[in-house]
Structure formats: C-alpha cells, structure tokens
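Data first, discussion second: the structure below is written as structure tokens.
The complex appears here without one of its protein chains, the remainder shown in place.
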Amino acid sequence: MMEIGLNHYLVLSTILFSIGLVGVIRRKNLLMLFFATEILLNSVNISFAAISHFYGDLTGQMFAFFVIAIAASEVAVGLGLLIVWHKRHGNIDLEQMSTMRG
Amino acid sequence: MLEPVNVSLESLNLMTLAPMLIPIIGALFILIIDIVKPNLDKTLYVMLSLLFLLLDLGAIAESAGIFAVNGTVMGVFDVMLIDGLAILSQLIIVGASLLFIPLALTHSRFHEFSYPEFFALFLFMISGFQFMVATDNLILIFVGLETASLALYTLIAMHNRDKSFEAAVKYFTMGALAAGFFSFGSMVFYALTGSVEINQIASVLAASNYADMGYVLVGTVFMLGSIGFKVSLVPFHTWTPDVYEGASAALAGYMSIVPKIAAFIVAMRFFEFLIHSGVVWLEVILYIAVVVTMTASNMWALVQSDVKRMLAYSSISHAGFVMAAILIGTTQSNSAFFLYWILFSFTNLGAFSMLWISRQKHLPNHQRTDHSYDKFAGMIKKSPVAAVIMGLFMLSLAGVPPFALFWGKLYMISSAVTSGYTVLALIMALNSAIAAYYYLKLIVYMFMKEPVTGNHEHVYAINATLALKTIIGFAAIGTVFALVALNPLLEFITTFVYNSGY
Amino acid sequence: MFEAIAFYLFAFLTISMFYITVTTSQALYALAALAAGMIFISAFFFILGADFLGAIQIVVYSGAVMALYAFGMMFFDTTRDIKEKQGNRAIVFGLSTIAATLVVVIFAAPMVSNNITALYPIIEGAGNTQQVGMVLFTKYLVPFEVAAVMLLVAMIAGIVLAGKKMDLSLTLMSDDEVMKLKNEQNKKVLL
Amino acid sequence: MLDHILSILIFFPALAAVLGFAIQKDSIRAYGVAVATVEFALSLWLWFSFDSDVSGMQFMEQLPLVPAFGINYILGVDGISLFIIIMAAFFTMIGIASLTDTKDEKNMIITLLFLQMTMVGVFVALDAIVFYIFWELSLVPMLYIIGAWGGPLRVYASVKFFLYTFTGSLVMLVGMLFMAYFYFQATGTWSFAILDWYRLILPESFQLWLFVAFFIGFAIKVPMFPFHTWLPYAHGQAPTIGSVILAAILLKMGTYAFIRFSLPLFPDASVFYMYPIAVLAIIMIIYTAMVAYAQKDIKQLVAYSSVSHMGVIILGTFALNVEGISGSVFLMIAHGIVSGALFLLVGVIYDRRHTKMMSEFGGLAHVMPRYATIFAIMMMAAVGMPLMINFVGEFLSLLGFYQQSHILTLLAGIAIIVGAIYMLAAYKKMFFGIVTNEANRNLPDVNKRELVALIPLVIITIWLGVYPKPILEPINNSVESIVQLMHDKSITEEAKSRIPNLVKAIEITRTSAQGAN
Partner (left out) sequence: MELYLYIALFSPLVGSLFAALFAASPKSLIAGVVPSLLLFTSFVASTILLVNILSGGDIVHVEMMTWIATGNLYIPFGFVVDQVSITMMMVVTVVSTVVHVYSIGYMDHDKSFNRFFAWLSAFVFSMMILVMSDNFAGLFIGWEGVGLCSWGLIGFWYHKESATWAANEAFIMNRIADLGMLIGIFLVYWNTGTLQYDEAFAVMPALNSEILTWMGIFLFVGAMGKSAQFPLHTWLADAMEGPTPVSALIHAATMVTAGVYLVVRANPLYDLIPHVGLFIASLGAFVALFAASMALVNRDMKRIIAYSTLSQLGYMFVAAGLGAYWVALFHLMAHAFFKALLFLGAGNVMHAMHDELDPFKMGGLKKPLKWTFIMMTLASVALAGIYPFAGFFSKDLILEVSLIEHHYIIYSVLLFTAGLTAFYSFRLVALIFHGEERYKLFGIDPHEAYKFVLIAMSPLLILAIIAGSFKMTYFEMVTAVLPATQYHVHSVVTYWIMTIGTQLFVLLAIAFAYKKYANNRITVPNGTSKMENRLCYKILSNQYYIPYVYEEYISKPYRELSEVFWKHVDMKVVDASVDGIANIIYSTGEKTRTMQSGNLSTMLKWMVAGTVALLSLAVVFGLAVRYSDEIKLIFSGLGVQ
C-alpha cells in the first residue's frame, strides 16, 4: 500500500478520467462542459508521466506534452465557437442548441 | 551528459515529408498574400489552393514511385511512414480535395469563401489528414488528427449561420470527448508495451502472447470509441447528421469522404493486427458494429425528410459497410476498401455537389429545410439533365450496376465471401437493398412527382457556375464510366495494399 | 514513504478539485477548482521526475488555458449560479458509476508483462528538460512542427471565429445586399 | 459485322437513345420506330445467320473488363436466348409503334430504348457480372416507366417492383460471388464466365446453398409464389407499354436464368429441390388462377394469369428433361407473345374508357367486334388452345414434368381448367351480354395503329402454334446440350437417374421418327 507503483497512478488517472466523463455527461453549460474535457485530457497525462517514469522511457512525457498542446489549441477553438454562439444567442446552454434533430 | 546527436540528412528521408509540407507552405503563402494585399477575390485563393494540391498530388505520385521501387519507407526518425496505405489514402484525400475546392466558386456568395483563411485552414487540414495516414506513431496521428479537426470545426462554423455554429459546437464537443478517448486508449497501449508506434505495439503484444488481454481490450475499447467517432460508427455517429446538415453541402460531402478515410487508415493499421492476432472479442465487436451501423443508419435514413440528412445517414451506412473491410482484414478486403472509397468519393461528392448547386439563400415558404425532398419534386420536368445526373448518383449509391459504387460493393462483398463471412456478405447485400429504398425515394420525387408550384426552373442550378458544373460533370463521368478504369485501379490498389503487408 | 504520502495527498486533492469542477453550480468555483486541480497534477509530474512537463503544465494550463477560460467566463457572464436542467439522473449516475468501476477494476489488476524495454530511456544524470529537448527535436521533430501548425490553426480559428465580422453573415444575405456591402466598404472590409 | 452483332444489338438502342435527346418532341416517335425497326431487323438477321444445328453458343464475343477479378465482357447466343432477344426487339418495335398519345412521349421512347438495351444484354450475357449488370439495370427504366406514366398507385407499385427484385438479386449476387470464389479455389483464377462455371462440379452441399441464393433472385423476378405480389401492382399501375414489356420480356429473365444458371450449375440441387419447386409452381398455377378469377380489374387479372402461366414454365424447367425444358423455353416465348398481346388489348380499352374495371364494361362484342375477336383469339391462346402458340409450350412442359411426377402433373394440369375459368368469366363479363353502360355505346373499334401491333401478334400466335419447328428446333438442340451437361455433371445417383442421358435417348428419337415416316 505504501509502495506506490504504476497501478496506483493508473487507478488515479482512471478515477480522474471517470470524473471527467461524469462531467461531460451531466454538464449542460458548454463552458463547464469544456472544463470536463480538460479533465479528461489531464487525467491521462498523469498516467503517461507515470508510465514514462516507471518504464524509464521518455515517450510518455512526449505524449503528455503533445496532449497539453492539443488541449490548449482546443480551448482556443472551443472558446471561439462559444463566443460566436453567445453573440448570436446570448447563452451557451446546450439545451438551446437542438434545432437539428431526427 | 547526453551525447550530441549526429543525423545525416539522407537518413532522414525528407522526401517522406514533402507531400504534407506542400499544403502547409501553400496555406502560409495564402496567409502572407492576404497580409500583403487584402481583399483579393476568392478565385485567386481557389486557384492557388488547386495549384498547391496539384503539387501535393505530384509529391504523392513521387512517393508512390519510391514505394513501388523500394517498398515501405520510413523517414524523419522513423516517424513518417510511406506505405501503400498512406499513398492510396493520400491520393484519395488530395483527389477529393481537388474536387472540393472548385465548389467554392459558387454563383451566390457564401460567407466562408470570402475569407482567405478558409483556404489556409483547408490546406492545413489536408496536411493534418496526410500526417494522420502517413505514420504509425500514435502521437503524430493524434496531433495530425487534432490539427485537421480543429481546422474542420472552423470551416464548418465559417458557413456562418445558426445551424453551422450548432453543428460546429456539437462536432467540437464530441470531438473533444473522442480526443480524450484516443489519449486514454493510447495510454493503455503505451502502458502495455512501452511504445506508441503501432508496429512496435503489435510486436510487443505478440511477444507477450497477449498476456494482458484485459488491458488490451480496454485500450481497444477506447480506440474504438475515438476512431468510431471519426468514422461515425453507431453509437458514436450522432454528430454526423447534424454536422452535415449544418455545414454547407459541399463541405458535408467532403466530410463524408476525407476525414473518414484518414480515420479508416488508422483503424486499419490499428485493428487489423489485433484481429489477426486473435482478439476474438474485437472481431465480434467489429462485426456487431458493422452490422448495426449499416442497418440502423439505413433505417434512420429511410425516415428523413431532408435529402442532405438522408445522405448523411447514408454515408454512415457506407462507413459501416467499408468497416467490414477492416473486420475481414484480407488483402482483398483492404483493396476493396480503397476501391470502394475512391468510387464512393466520386459519387458522394457528386451527390452533395448537386445539393450545393441548388442551395438557396432564402427558403421559400413551402420548404422547411435547405434540401427537403419536396424541393426536388418533378425535377425531371424543370431541369432534366440535372435530374438525370442526380438520379445517376443515387443509383450509384444504391449499388445499381454498372455505376461506380456497384463495383465497390461487389468487390467488398466478394472479399467477405472469400473469407468465409457468408452471413456478413448477406447482411451487406440486404442492407444495400434497404438503402436502395431511400435513394429511390429521391428518384421518385425527382422523376415521378409533379413539380411544386413556385419552384423556379433555375432553382436546381441557382448556384451553378462553370466550375461547379465541371466538377459535377467530372463526378458523373466517373460514376458512369467507372467500369473502364476499374481494372487498372484494382491492380494498382491491390499491388499497393499487398506490398504494404495488409 | 514520502512519495506515498505525497501521492495520496495530491490524489485526494486532485480528485476533490475535479469533483468540485464537475459538480458545482458556480462557474467560478468550477474554474478555480479546475485550475487548482491542474496545479496539483503538475505535482505528480514533479514527483515522477518529469520536471519539464510539470512546468509546462503550470504555464500552459494554469496560465494560458485558465486565463482564456476566465476571459470567456467574463464574456459569457456566467459568474452567477448556473441552472442546469438535469434530465435523467439515473442515466448519468448509472453510466458514470459503471464506467468508473469497470475501468478502475481493470486497472487495479497488475499488468502481467512488465518487462518493457524503453525505446527512449531516461538517462541518469541528464536533466529532464535536456532529455526532453533531445527527444523532442529528433524523434518528435515532426509532431512538434505539426503541433506548431496546430496552434497556428487554433489561432487563426480563434481570430476568425471570435474576431472577423462573423456577426455579419454573408451566407444569410441576399446577393444584392452582399454586392451593396461590398461597394460601400470596398477597401475596408474583408470580402 | 456479324462478329459483333450481339454488341451492336445491345448498344445500338442505347446509342440511339442518347442521340434521341437531341430530337424534337414531335418527331421522336418516328425516330423510335425507326430505331426499333432497325434493331428488330438486326435481330432477324441474327436469326438468319444463326446455325440451328449447333447446340452451343454462337456469335461469341469476348473482351476483358476487369481481368484482375475475372470479369469479362462475354456475349453469346444459343437457341434458348435467341428467340427471346428477337421477341424483345419485336415488342419494343410494336410497343413504340402502337404507343398511344402519352405525355412526355420523348422521355418514354428514350426510356424504352434504354430498356431494350438491358433486355438484350441480359439474354446475351455469358458472364455472370455482365448478366447481373443488365439484370439490375433493366429495373431502372422500368421503374421510371411505371412510376412516371402509371396509375394512381404508381409510386408504390414502382418502388415495390424495384426494391423487391433488387433485394432478390442482391442475394443472387452473393451467390454469384460464392460461385466465382469456388471457381477461384478450384482453378486459381477468378472467373465469372458462365461457360467456365459450367465446367465446375460442386459438392452437393454447396450446390444446395448456392441454388437457394440464385433461386431467391430468380424466383422474385419470375415471380414465383409467394414472391409474386409485386407483379399485380406493377402491372395494375404500369402504362400499357410497360405492362407489355414487363410481361413479355422482363419476367422471362427469371425463367431464362433458371435454365442458364440454376440447372447446369447445380444439377444435383436442381433434382433435390425439384419437388418443392414443383409444389410452389403448382400453388402458383392454381392459387393465382383462383386469385385471378376474383379480380375486378381486367389488367390485374391478366397480371395474375401471367403468374399462373409462369408456374407452368417453372414446372417445365424443372422437368429436367428435354421435352420439359424445351417446352418451358417455348412457353416463355409463347407467353411473351400472348400476355404481351393481352396487355396491349387491355390498353386498347383503357385508352378509350380510362378504366380497367370489368364491371364498367359488358357487351363490348356488339360495339367492338374486331376487338372482341382479337381478344378472343388471344384469350384462347392463353388458355392453351392447340394450334396456338401457348399450347405447344404448355403441353411440352406438362408432358416433360409427367416423367418426374404423375400426381404433381395432374395437379398442375388443373391449370388448363382454372385458366379457362377466369379467362372465360372475364371475357363474358366484358364482351358478352348487352351494352349496359352508356359510355360504352359508341366506342370506336380498334384503329390502325393498334392493329399494327395486334395483327402481327395474332399471326405469330397462330403460325407458331401450327408450325413451331423453326423455333423449337434450335431450342431443342440447345436444351439437349444443357440436359446432357447436367447429366454428366451430376454426382448423386438420384440426379443421374432423374436427368436423362441423351446419348442413348437420341437413338430412340431416330427410330421413332423413322417409324413415323
């Protein structure tokens, strides 16, 4: 228990990922929804770093690095989209966003 | 201390990078032109993009030549991978893009084409897809995927109306979730094998004889989730109809081809080794996914009242159909996949272009959506040539011989038969029949109904310019006379697929 | 021992922070919790010897990303309570529970094959940043460049979407209006 | 030119159709008639140059299409297909010539010419995929004809027609792919050439499955009970010309395919499934005849009668002996002529009264004696009056099947009773009695344009009934070779005994012929 192994990190990462998933499926406010997706990506980074550490391999850190870059880019685009939407509709509630269906 | 690294330029094989660099350079070029002299006409950018894409095509042809001589080539620290799959898929990507770009030259003005950024983003997106298919490194796949996706979200939104924003947001959000899945899946495989290269993963897993089956399965689930999202497998497909409806018809047609082929290549690289090494679960799951995707989306397509949405569901169904290639996983099936997709891209782009040229800016009162079936009622009377061409595309999509897609279906079903997937072959065949129902619906509207009063003659070609007509003509010729090109195409594809070891 | 304490401490902190992020109805709390969670995650990176990553994490997330979100929040005026209709709680609850349990259960199991040979081994003695740089600019040069392109794309996308006259939709205007607009603002507006 | 006459026969109408787009609306009919006449003349020339004594394929053409996958453009004609081709050309010709004034005449004629291409294509294709192409493609013009010029339910009818047959043929396509795969396994090369497949002897279990796959495709096309329900709709809603071609040619594709594919490819399966199919055929014959009797709409009645007659064709085909198969091939032609004529006749009255309800008529023999006469001749041909074309086919089919089963033939023979019942009842309703409906009082008798179509059919009906030899002889030669092939290929004892070995049998023919002289 006291010996922290790879599995500990993996479990932690998974728990965080699950929290992210919960966020994704229960959030209706788009901004908060984006927070949840950030959690998803971040949680995985922990695992990458941990695996990298335990295997003594740098690839994991590389992956995490790129994931961070991706997350950052997504924020930019996502916020851009939200701004456009908000300008038009004055809200960012996804419940309002269902003109297309069927 | 770290050793300094000596790298010889030859060992980098920079040639492998050339096809992706060309569109990036082109995009930058466009941006620079815009900075130097703003307010230039879209025709300039269209032609520039065309030129760069042609150059890109040349570069791909070059690498095809290299592949034909040397076989699979790795480059730039073994990140880039030029094999048959990469070349074929890049050909499709660039080819479809070449067909798409002139569609910007519409008669009416649409928002997105007034931005040079549109073309820059478009070229960036192409390079993103090219990176995605020309590597087996999950990191590069991921980065390429995101580059392309982010650009695509923007392209959709730039159509600039409520529906397109809605579409972009939906696509974006689900894409973010899919990205999460992808990274999680990659993480699992990295944890298992200490590598993020698919070859490496395969060999390590094989060496351990799949001892950690549980982990492999979890990783596969998440990869399936993210790739399934991209290729729109049920139940990860939900974005597709909405996004296609929200995007401009041209872009929707484009989306039904290019992003999917990129994802398919990844799926092919990733899943086939798993299936071949006896991950029965994946086989079962893919089987179910293929069948459900084909059938369910066909059923949904049946009940649509808008042609574009119908085509969206139909392209989901087609995706399910070709997913069977990955399930079957033989050289024949993979060749069939490429054959199918090439023929599909002609036909589907053609069909969407037909919608595109009839896109009205303002809907008349009797029309609830952009491309409702009613709009096409009695088209044969008003605009016979257009109706016949649209009819041809529909027949081709339905798989009526000798039009293009029939040959794809034929070869695909044959590959299923050859590999003993008899029931699957039957299901595929019967699904084609269900699909025929909704394609026929449009034909029925076009050829057998009386025209709606108030539709002008030119409504079906309201957007038409020479460029668009040329593209449609090109697609139509490709659709009708596919038979002529079939043999060389098939031989070419088979050689490339076979030599890549798939 | 120290590692274990640090792990559990930060694990608890990140989990609670992220939990707050996804459950609170105050956007501000959520944002703050998210930022805190990000910083706590960087602690793991430091524990695991990925110093560079840790630094990046703090800079990019807690700095750039959070700043962006904060701007966004101000723009959207979401500082007050957010009312979210919760449809079917059972589905949300059920799905999340199953997902969490399954994955955790699987990952709690030890991996059988642990004899992984590192492809890019961490070399003792060299600084993490140095090593990362070494790998990043050789092996991962291409992804790195592509990431650069990606950021460029994101930037352009952000500018186009948020900045460039998106509130005036040519798509929705009739052709005559477009032409008029073009003549009026001939040299000034991008058309 | 003779070397490529089959290709010319296929593509001449298609080319003409494409050129037809450029023609003025007023002149299109003349153009259509001209093209169809040339096509018919070509088909007659084909017959003229056809060597009746050769049992195999003639005028073979071969061109690689997709050699990598064994798809080749192979054409050829034998006694079985020859006459159906001629009939297709003939019906297109008289169809266009007798076309009454329709809206969008130009579209109709162009569509008909395309349809002709596909019809000829189906019967000359010797490569399964080429066959399949034409087979499927033929649905499209027909869909358009029914859907655009049909009655009130035309959309439903046309879509049903298309989807039903399309579904069936897709299953058949899977069967074809299997067949090609077996060929590939056996020889190492892909081939869809039917003649190549003929050489392949399959184990019985494979035969049974493949037979079913092909059967579904063919049975829907024929259409066999219980897959027949599309037909009454299609016929009921189609315009006259559509019904004529559908009944005369398109339905024959199914029965032709049975003879071209099912029998020689799967002789053992054919024997195995002979009884079940015969039972289906008998249900078709009797049940559909009864349903026909219940009809109120004359066209539906003729449509159901088509199904009933197709049952006899199927029965003859599955007699698996020369008499039966020759009879069924002959009956295909006979039924084509007769049902085509009947549909034309129904069209005549429909043009005048715009109704097909028999209750609307009565006493037509008073006002339209010529029409009544021709109708009577065709009706009598349909009920199998000797010295008329149908009888030869029906007689031979039943005669052939009698060898396989006595009791089933007896049941099938009820055809001649039930057929007479509904036909005579319909004739009585329409033509006999006194004119009750004022609208019928002044109907004009058949006009010249209609006679142009009908008189040749009457002549053929009687000529071939009296002297079937010119057609029967080539058919017989080709059928003999198929039966011999089946006998040689069959592997089970049952099949060997069921399918006659002709080497011996031919001698008997000689002696009996001599004896007769």
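Every chain is named by a letter (A, B, C and D) in the order it is written, and numbering of its residues begins at 1.
Heads up, the rule we're going with is that a contact is a pair of C-beta atoms (placed from the backbone, for glycine too) under 8 Å apart; a residue touches a chain by one contact, two chains touch by 3 or more.
Here the structure is a predicted model, which means the values were calculated and not measured.
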- Task: Mind giving the shown chains that are in contact with the missing chain?
- Result: A, B, C, D
- Candidates B:K170, B:K375 or B:K409 - the one touching the absent chain: B:K170
- Query: Among D:G20, D:P239, D:P267 or D:G327, which one is in touch with the chain left out?
  - Reply: D:G327
- In the complete assembly, which of D:G150, D:G217, D:P267 or D:P468 touches the absent chain? D:P468
- Which residue among D:A128, D:I298, D:M358 or D:L398 touches the omitted chain? D:L398
- Message: Across the whole complex, list the residues on chain B that are touched by the chain not included here.
- Response: 169-170, 173-174, 177-178, 181, 213-214, 217-218, 220-222, 224-225, 228-229, 234-236, 238-239, 241-242, 280-281, 284-285, 296, 298-303, 434, 437
- Message: List every residue of chain A that touches the chain not included in the displayed model.
- Response: 21, 24-28, 94-95, 97-102
- Note on the structure: Listed in rising order, the chain C residues that touch the chain left out are 87, 91-92, 95, 98-99, 102-103, 105-106
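We take it that only the chains that are shown with their structure count from here on.
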- Most central chain by CA mean? B
- Query: When the centre of a chain is set as the mean of its C-alpha atoms, what distance in Å lies between chain C and chain D?
  - Reply: 69
- Query: Whole-Å distance, chain A centre to chain D centre, using C-alpha means?
  - Reply: 66
- Calculate how many whole Å lie between the centre of chain B and the centre of chain C, each centre taken as the average of the chain's C-alpha atoms. 27
- Going by residue number, chain A touches two or more other chains at 6, 10, 17, 20, 34, 55, 57, 59, 62, 66, 69-70, 73-74, 77, 80-82, 84, 88
- So chain D residues touching two or more other chains come to none
- In their complex, what parts of chain C are in touch with chain A? 1, 3-4, 7, 11, 14-15, 18-19, 21-22, 27, 30-31, 34, 37-38, 41, 44-45, 48-50, 52-53, 56-57, 60-61, 64-65, 68-69, 71-73, 75-76, 78, 82, 84-86, 91-92, 95-96, 99-100, 103-104, 107-111, 116, 118-122, 128, 131-132, 135-136, 139-140, 143, 147, 150-151, 153-155, 157-162, 166-167
- Residue numbers on chain A that touch chain C, as the complex places them: 1-4, 6-12, 14-23, 25-29, 31-32, 34-36, 38-39, 42-43, 45-46, 49-50, 52-53, 55-59, 61-62, 64-66, 68-77, 79-84, 86-88, 92-93, 95
- Query: Quick one: in the complex, what on chain B touches chain A?
  - Reply: 138-139, 142-143, 146, 150, 153-154, 157, 162-163, 165-170, 172-173, 176-177, 179-180, 183-184, 186-187, 190-191, 194-196, 241-242, 245-246, 303-305, 309
